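Below, a portion of the complex is reproduced, with chain positions unchanged.
Chains: A and B, in written order; residue numbering restarts at 1 for each.
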């Protein structure tokens, strides 16, 4: 594995899961691996879990960390080729990326979609610019269309809690007040399809995700029917893919303790941040169903496993 | 000592002072103590001294440091229970704190009061949320009502400069143009009362601090009378506690070299930042009375002593 931009970069998903669990058992096995090396964390967007967990993961491996908040520390970057740069952007990605690469042995990038231009977002222009113009490994800290560090933590968490060989995993849309990316949902669908799950996606009509990510998953528009017998319920809001970026807010889709009773005593998952009593009710979040905190904790170990594998391949 | 949220967490104040002076003599005695551990610095508000001194103190102990500026790096957090989160806050403290705790062995928090809702501020809602929902030691980097890292540095500085067994220490209100918290003043009063000082608080009428912090201190409304015979003059502005958050700006209370002449050649102290020629005049700040810079320098050693003791108890 050179880059970690999506599931497609992972040659052996089970090996990566196993490595994550090893890291969790002993995070300080490889404290010398990153010696004299630096990872640059390039944030085009806000972050809490990702920022903290990747910093800690890098530190556990002896890597130095330089964080660049592009918008506040630096200036607007231009991604369009051939443009006359007489607007807001002061530097072109064609210069910025090679230079970041000459100061850092690894780069990690967070860049959300515009949710305005679907084609541009789904071409992963920002992330791909780092690959194209750079010469160091690139780690995706959530891009326009996927969030593989989250998905790896998700499948590791399911493995830790699953009681059957082939659990029923239901990803359900939840209401929200803002236009959110499809990245976490796309990515979870992609990874779930690669696992031995009975995988169901449920959402109101008109909220279909990109078929490339949905793959062979079952799609069910009746939430209650989807939840029947579920071992895991993964709640996530996303804005419309078809009517691109449109906010759909059907409050009846909020996850509640009442709905969780329809499941096979399912574990409740969410990538966070979660708006309480909008996406998921307090009674569900504060119930014994919830494995949201351990799910987030796993972000640390899985990220460390990813960096560790990349460092070993350098 | 598990947490360091106020004087009440300190079982032996003299031991902590002694430890601070030991750290000052040799800050590199325990460079391995923080090995493989990380302190997360969570800032809800701006900082210069606290940010720099705690980072340096942690580094001297071999701790890794992750700084989170909540407002710019992340998103607004919700502290109210049971609320429908359809407003500005994207994440609840009930999720944020346990997760920060899973990435960091220690957390330090800075959160100023609103100065609007006295009851909420004086309940220390933000700081207490970290204690309630977390499972790691919490260090107070200035909360709504107290600033114990400052106060510890203050009493250590007084010890270094005192010429008598029981010095007269006068905390005097100074004018300001903005509504400032009562935290530094409350906290200094609390710590001063625990020391063998002849402790006097002087301020215009209507600016009484919360009685819980004033304790047995003498309160004097005639500033000149209060300054007579003082060995230490601690200047600080605070907004009204009774008429909560109201700015009172009586320029005649500005500390000057002229007024310092009324004292027993007193040392001049201030927690900084200080607005020159508003709170204290240039001639006082630039006189030999001032020990403001060594007072600020002590922030480093006292903070290191606090972290050191917490690490030893982990």
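To be clear about the criterion, a contact is a pair of C-beta atoms (placed from the backbone, for glycine too) under 8 Å apart; a residue touches a chain by one contact, two chains touch by 3 or more.
As the structure is a computational prediction, the values presented were derived from the model and not from experiment.
Displayed in place are 2 chains, all sharing one sequence; the entire complex defined by the structure file totals 3 copies.
Everything that follows uses one rule, which is that only the chains that are shown with their structure count from here on.
Here subunit B touches subunit A in the complex through residues 36, 38, 40, 64, 66, 68, 72-75, 78, 81-86, 89-92, 94-96, 98-100, 102-104, going by the rule given at the top.
Those residues of subunit A that touch subunit B in the complex are listed here as 27-28, 31, 43, 46-49, 51-53, 55-56, 59-60, 69, 72, 177, 272-278, 282, 285-286, 292-293, 296-297, 300.
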